[in-house]
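One structure, pasted below without further comment.
Every protein chain but one is kept in place in this view of the complex.
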Amino acid sequence: MIVNQFLILGAAVFALGVYGVLSRRNAVMVLLSVELMLGAVNLNLVVFDRAFRDELAAGQIFSLFVIAIAAAEVGIGLAIILLIFRNRSSANVDELDLMKL
Amino acid sequence: MNLDYHALLPEIILAGTVILVLVTDLLPVKKYWSAVVGILGTAAALVPLLTLSFCDSLEFCESTGVRSMFSGTYVVDSFALVLKGLFLVVALVVLLMSVGYLEGGRFWQGEYYFLLLASVLGAVVMASSRDFISMFVALELVTGPTFLMAGWRKGDDRSNEAALKYFIIGVISAAILLFGVSLVYGVTGQLRFADIAAAIAVRGESPLLTIGVIFTILGFAFKVSAAPFHFWTPDTYEGAPTPVTAYLAVGSKAAGFVGLLTVAYVAFGTTRGLWAALIWILAATSMTLGNVVAIKQTNIVRMLGYSSIAQGGFMLVPFGALVAVDATPDVLEKAFFATVTYIVIYAAMNLGAFATIIAISNRIKSGEIKDLAGLGLYAPGLAGLLAIFFFSLAGIPPVAGWFAKLVMFNSAIGSGSGWGLALAVIAAVNAVVAFAYYGKVVKSAWFDAVPDTVSDAMKSDSKVAPPLVLALGLTFAGTIAFGVFPSLVTSLSEFASSLSSGL
Amino acid sequence: MLTFLATNANQLILATEELGEINDGGLLASLAWLIPVVPMVAAFAIVFFGRRLPHKGWELAMGAMGFVGLYGILLAFATMNGEITYEGAISMGEFGPIVLEWGWMVDGLSSMMYFVVGVVGSLVFIYAKSYMAGDIRFTWFFASFSLFAGGMLVLVAAPNLIQLIVGWELVGVASYLLIGHYWEDHDNSSAAIKAFLVNKVADVGLFLGVIIIGTTAGTFRFSEILAQVAAGENDLLKKFAFLGGLALFIAAMGKSAQFPLHVWLPDAMAGPTPVSALMHAATMVTAGVYLLGRTFPLYFVEGYAVDVRPIIMIVGALTLFLTGLIALVQTDLKKVLAYSTLSQLGYMVAAMGAGAYTAALFHLFTHAFFKGLLFLAAGSVIHSVHSNEMTDMGGLRKYMPTTYKTFVIGSLALAGIFPLAGFWSKDEILVAFGKASGGAANFALYLGIAGAFITALYMSRAVYLTFFGEFKGHGTPHESPKMITVPLVVLAGFSLVAGLINMPGFSSWFTELTAVRFTVMGDYHPKAINFGMAAAGLSAALLGILIGYVLWSKDAETQAARDKFRIPLLYPLLERKYYIDDLYMDGIVRPLRGPVARAVDWFNGHVIDLFVNGAGALAKFVGKYVYRFDQSGLDSAIIASAAATGAGGSVLRLLQSGRVQQYAVMIFAGTVVLVAGFIIF
Partner (left out) sequence: MGWFESGWGLSLIVFLPLVGAVAVLAVPKAREELQKVVALGFALVTFGLSIVLAIQFDYGASEKIQFGTSREWIAAIGSNYTVGVDGISLPMIVLSTFITVLAIVYSWDHWPEPRNPKMFSMLILVLLTGMVGTFVALDLILFFVFFEIVLLPMYFMIGIWGDRTEVRIPVIGKVTEMRLYASIKFFLFTLFGSAFMLLGFIALYFRSGPAGDRTFDMIELAARSDLFTGSFAFWVFAALALGFAVKVPIFPFHTWLPDAHTAAPTVGSVLLAAVLLKLGTYAFIRISIPILPQEALNWAPAIGILAVIGIIYASFACLAQTDMKRLIAFSSVGHMGFVMLGIATMTDIGFNAAIIGMVAHGVITGLMFFIAGSMSHRYHTREMSRLGGNQKLMPIMGAILGLSAMASLGLPGLAGFWGEFMSLLAAFNPNPALNVGLFRTLMVIGAIGTVLTAGYLLWMMQKVNFGEPRESWDDVDLHDVDKWEMMAWVPLVISIIAIGVYPRIVTGATNDAVVELIKNAFGG
């Protein structure tokens, strides 16, 4: 099993997610970038699971939980973004500065 | 699979309440019935906790020692019992605080209680989780609803903003945590804490493990808002409805600590040098940053945000002091004991502080510290409570906070290491600095003249919602009682320290 | 016994058993605690009830003082029948090994002092009733006056050093109250403060002396300390005796107003005249001499504080000479007398230094009468002309015959004219100077004879300026009432005959009286009169009177015209009192009260608080910037890092991102830093 390559891929995807989170102005895009990071996590979990040939398949099961919860979180996130969009007609994160110093 | 329903009863009752609240909301009754159901349900959930705790002396209860389920991934031990009890009590107080608050504004009430109780359910589950899957689920159950609650003042831009910031930072932290967990899994092949500890003991440390551990711990650092992962805290605290802030500052934070404690002690117990050093840094920076920045704050809730960062730092001190210490069970237990004690006391006094602030801002319609001026003249009762809770936060005897600080110092110095001592000294200086801003609030309320912004109507309006009075009473009683008879807390936290000895 | 004492000049008499039977004084001595207590109680009683009494408290004061006077007379007679040594003590508290005691002592020395204080005090109190009549604080005056006498009696009765301090300071505080009696006037309260502070400076010596002697001896009781001195076995005490003795002498210099701590006494004239009379005659200034007398063996027994003696002699001699000269240029009658007191105190102190215990005390004794007399007479004059200045007097001989006569008797006694009291005592002192060996003794002898001359000179000046010539004041002076003149006459009587009780070759009653049992005597009383010394002293005095007559007997319009001897340099020097007051004020007091005090206060607010408030300011400052960084400083941090790495748009892009993303940056950055740190270390 070629673990290292997958690991590098996972790390790269995670980093991509980080980049997206940091650079995207639209909240939805930020949310998607976070999903990317979680994707990297899932990848890792599944790869390790296979690498260990885990009898309980714990990694895979964990990744299922992650996917499910990520979906829930996206739901929450979209709800909040919707709320903001409704109040301000914009979902840009750089406008979130009401509580600026 | 053999389920111990007695042990699971609190979760079951709470889950039932969550559903019941949702159902009540649909019924054509007054909205506060949801709250009543929630309060009753939460209180009911406390009953099995008590029977479990005093199992040995109860006839109908079957003593089985530690109740471990699902192949050891879900454990109801004394630690779990104490923390569950804490979460439930915190939930009760927050519910009491919320009732009046929600009545006064344009809010969705039923869903609010539903979300709050769901989050509490997560916290209760968290206390028993002994593997990463259940812990992650519990953690998300704690956090998820709070994202929504933070934005509960739906028409208020600040509240929305608070919610979004909190959400984004929250999910990023979750991602970091998960990434760390995935690496730990990769190194050890295990997700159950006990197995991870065993695997690490066998395999020893590796860079990958180090990265995994650090990522995991830092994921929790977000929850306990330790610097430098605290940035969301002040904004969110200020923007969120105050009862939610109270819950975030106490319930959610305590849940974070529960996770941190369990993970650090049970899963990573064998790489203590690593996380202790990490936490040492987090503790020192949190205390210092929180305190120093809090001095400059003008909004009381925002100030409490920084205060809670600093208090979080104090809570981390006992762990940080474990750097470079021989792992005698005594020392480990002391640190554990100190943190649990601190959490319990912190819960009482911080909730009290928030409850008082709710009562006050209901009256003066402001959250600015300078607008508290003259409170002692027209509302001595509230001003007195304010003084008591803030002095407690500052750690002045005889109100509870001093004892929290005492056990914190006690464990830091008791660790016997120079690092522990250094941290104690940093904490001591910080404890003094902290008074500068806690004192500022008291000063404003008691020493300053009544400003023009306070109308005569506000002065004469001495009405405080009855549930809030109850909340104030509970927290007041706790703060005083824990301060004067600290053994009330220590018996709890000693009971809870069973986890550390399980190493 | 007399012969034994008299024939052994400079020889120690260690064998105390040779002194004959000791009498414990019986009931009289055991009740002597009443002597200090009665005036003290009277003082308090006057404060609380005085105003309601018919004589507004005077009767209490008078009663107490009269009681002391009678008791003093009784004790004096009892002592004549045989030496009494009695020491009573009540324990008042423990400080570790030290037991504090209140006690009373009855022996020759203290009996003599009881007698002087009691008799002179009673006369002054009688006098004061009339003198102070109509004073706004009549009652308060007698309360303080009783306290004054009471304090002195506490001091005299003290059988231990610590009680001595108590009495010593009580005298000081009472003098403060009395000198500042007319406190509405700023100068008077300043004079009172001056008296208190100068004495307080000397009290540093007293404190240190008592501590040193008491601690090294292991006891504060005079009897035990002096017994140790006699036994000569306490090496520790020997080692510290010089320092302790010197310190005690400094204390004596303060109370007995020795040069250069004499400055307070002339200013103390600010008080009412009876105060001056009592202060100069019987209480306060005699305390220093008394202290030296009480601790006399310490300075006299070889191996102890003998090296202090030359210092004592020189200080005493300087005082008697220098202050006598100042008296020559005073125009205030009371100031003349004040400087004369200083001069006489110089004699007493120098005599103590020369080892002439009896002579010094004898001079104290006689001086009490004639100086008391002179002050009361001066008061009588002042009362009648309403001025202190001799320029407002003159020719009073005609108006106030009794006062005039008694004043002249006092003056002659002071000048040391045979056979008045002053002659005998001064002569004895001069003899002592002559007998003592060493340069200091010679110095004292020459200055002593010169002093006799100066004394006669300024006293004759005072007599001529006051009582002869034409009256220059306003109104018509008249003789004072009986209450004032009777004490004058009584004191004049004492001034005439008091010297006879210790006439060499004739009587030694005083010597026997003051010979204290447990002190190791190094004292002597001349067996026969030393005609050479007597002639020297007497002729110096007569010369002084003669010159005085030449200079001042003729009346003139102005004081300047009468003071013909205006020697350049010397006269202004005397008028400015050798610039010592100026030195103290400008050199010490003003700088301390002004610049030094202000500097300390400034230091408090600007240096110590610099740290205190600076810490606060620093916390706020740091808080401000940390907060700014926490909230928005990220922008600049990112610009900096972007510039450093040279990264292009991708990093700068972050600048435009929202706040929440900056938080995220911090989180990731923190994570990376921590991970990197832990991997590396």
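By written order: A, B and C. Residues from 1 in each chain.
The rule we apply is simple: a contact is a pair of C-beta atoms (placed from the backbone, for glycine too) under 8 Å apart; a residue touches a chain by one contact, two chains touch by 3 or more.
All values reported here derive from a predicted model rather than from experimental measurement.
Touched by the hidden chain within the whole complex are the displayed chains B, C.
Taking the complete complex into account, B:W402 is the one of B:Y166, B:F336 or B:W402 that touches the chain left out. The hidden chain makes contact, of the residues C:M92, C:A535, C:V550 or C:L570, with C:M92.
Within chain C, the residues in touch with the undisplayed chain are 91-98, 100, 162, 165-166, 168-170, 173, 176, 180, 183-186, 189-190, 193, 196-197, 200-201, 203-204, 207-208, 211-212, 214-215, 592-593, 596-601, 604-606, 608-610, 612-614, 616-617.
For chain B, the residues in touch with the chain missing from this view are 330, 337, 376-377, 380, 391, 396-398, 402-403, 406-407, 409-410, 413-414, 416, 424-425, 428-429, 431-432, 435-436, 439, 443, 446-447, 485-487, 490-491, 493-494.
Throughout what follows, only the chains that are shown with their structure count from here on.
Ranking A-C and B-C by contacting C-beta pairs places B-C first. Inter-chain spacing, taken between the CA centroids of chain A and chain B, is 26 Å. For the pair chain A and chain C, the distance between mean C-alpha positions equals 94 Å.
Chain contacts: chain C has residues 627, 659-660, 664 touching two or more partner chains. In chain B, 164-165, 168, 172, 235 are the positions where the chain touches two or more neighbouring chains simultaneously. Here chain C touches chain A in the complex through residues 627-628, 631-632, 650, 653-654, 656-661, 664-665, 668, going by the rule given at the top. Within the complex, the chain C residues that touch chain B are 616, 619-620, 622-624, 626-627, 630, 659-660, 662-664, 666-667, 669-671, 674-675, 678-679.
Within the complex formed with chain C, the chain A residues making contact are 18, 21-25, 30, 92-97, 100-101.
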